[in-house]
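Can you keep this structure in mind? I'll have questions shortly.
Every protein chain but one is kept in place in this view of the complex.
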């Protein structure tokens, strides 16, 4: 498949819908080990990203779409999620530089760039109980599926399962980055909200790609 | 019977005990149409009065006892009940002036003076939904019983029933004095807390006299 | 279920608070020797000046004792929670505040306060101290317009005391101080709304019941019921309702000036007060009423009650001068 402006825009729109539906659960998760606003931040951010990219013309290239989403997300949110997701989208934009549409492999490459952007911005290592613990295994799964010839849908589906496992695994971790890092052992037993929302985001991307394909 | 310092002191002590037991009900009544503190004020006041008079010697005359109670009550309480009960006791003290003990009739006279003191201080008329609506019928009942030859116990028992009826009647009244006067019709249906506590006070006096008599 | 408070013993709360107040504000305040409930401004009373004594129940902090200081009140008599102080501390305050030119008693119009201050006035006359009383009656909700003298004093105390304190500080005559105090009271209008109760330290029980979606318009600062119980509305609607009642009485002309107080009853945070203020400013701009100065915050509280009040202080040249007169109190500074 080729992933064009229309598909990218619908991806942002589908993420926004999925996150809005998940908002209260994410706030509740953040209430346990953070400040209870993660669902709000994600909803604000993806609504702003969706609105900003949907205002772009049909001729917008992927880089413009990702950069527009980055800026909109960042300015709507601030918080931790703002710079993390904004950097993710900027990196995706950079990886797509010069292309007018994305092939399956290029989309997976952009997806990997997102995970790398979050990692660079937040400087968190896997195991520190952050969204990195969902994004890094997700990016790895997508890359290896793609290397084995999977299309974008299959690769992101593999990413979504890996993210879900990764998020589940944060329960056992002691937070070492972000707001909950001060909890020490008291953070054990609870899923990291940023990892949980990453699952929602990645699953929404997979669904959106599936819908675009058919 | 003759009512001496010991009896008067035990009256103050018995009132304090009765009011302390009734504190929360009085606060709750005041919560409905006032500021929820009437039980606290009455408890503070009668505890202070009890402590102050109990510190007096056995040779203290009734006037000294009443004046001591007045001062102690006033300074412990402030509020509305402070000046009202303090004036009541000062008037009782004035009516007992020069006497070393009180006869039954003199005690009833002091009791009437209390009601008159409350009336003078608060300038409330019967029917304005205040403690006056318990104290005035109580004083009248005591006086007429005494005029018909009743002893102090019987007179104050008559006063207690009259006070209870008077307090019950405040339910139907619209408050025109005190904190609840701003409620207008919304005060209807609720007993005035000051009238309710007057019943407790007067009943305690009757019981205390009965106990002293036997 | 009991409410939670950081106290040691409800019965000692007021006295312990006062020790803490003096520890924090020793530069501004002292207590009369042997009368710990009589709090006096270090830099307030002086010969020839009319003394201003305020007072009332505790639980409204920074009202009353926070307004003791140079340019405002000279002394404050402190009662138990929501209870008038007795005559003794009032008398001690009057003696400390007296500069020989008379003492003005100012406090909210509550039966208990009136009786206690009146007893103090009677006793002071034996000491040759002349005390006059100006009751504050700014609570629009607490009686009809023709019965203004029956109304309660609430957050508007702030402006009324401020005007009187400035008049006293400017060494005006006893008559003028009293006149300005009365004028300030007549020019001050407050409406409050409560969303959730407070609880007394002695009982640790909510002092009124209110539904989880209700508000009480016109609630008194001791939890006395107000003019109506309603479903909670948006901030703009609540402000409109409150302002409509205030403006109907004040009936300002275009170009008139007011001072504005947006006050929290305790738990309502600044964010909500400023959201209210946005609407108030909008409404007053619409009718061309100029806001000379605005205060927003906890000025007259009811312990931890949730809710807010709006006060307008209708200025003329004289009241504006009094408002702008500097003051320096333990918990409030202006000018």
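When the chains are written out, they are named A, B and C in that same order, and each has its own residue count from 1.
Keep this in mind: a residue touches a chain if its C-beta (ideal position, glycine included) is under 8 Å from a C-beta of that chain, and two chains touch if they have at least 3 such contacts.
Keep in mind that what you see is a predicted model, and the values were worked out from it rather than measured.
For the omitted chain, the shown partners it touches in the full complex are A, C. Only one of the listed residues, C:8, C:125 or C:173, touches the absent chain: C:8. Listed for subunit A, the residues touching the missing chain in the whole complex are 24, 27, 31-37, 39-41, 44, 74-84, 121-122, 177-183, 186.
Against the chain not shown here, subunit C presents residues 1-2, 4-9, 13-14, 16-21, 23-25, 58-59, 61-62, 66, 81, 193, 195-196, 201, 212-213, 215, 232, 234-236, 238, 260, 262, 266-281, 291, 294-298, 301, 303-304, 306, 308, 331, 333.
One rule holds in what follows: only the chains that are shown with their structure count from here on.
If the chains shown are joined wherever they touch, the resulting network has some other arrangement, not a path, ring, star or complete graph.
Comparing the centres of all chains, each the average of its CA atoms, the largest separation from subunit B belongs to A. Averaging C-alpha coordinates per chain places the centre of subunit A 74 Å away from that of subunit B. Shown for subunit B are the residues that touch two or more other chains, of which there are none. Multi-chain contact residues, meaning those touching two or more other chains, do not occur anywhere in subunit C.
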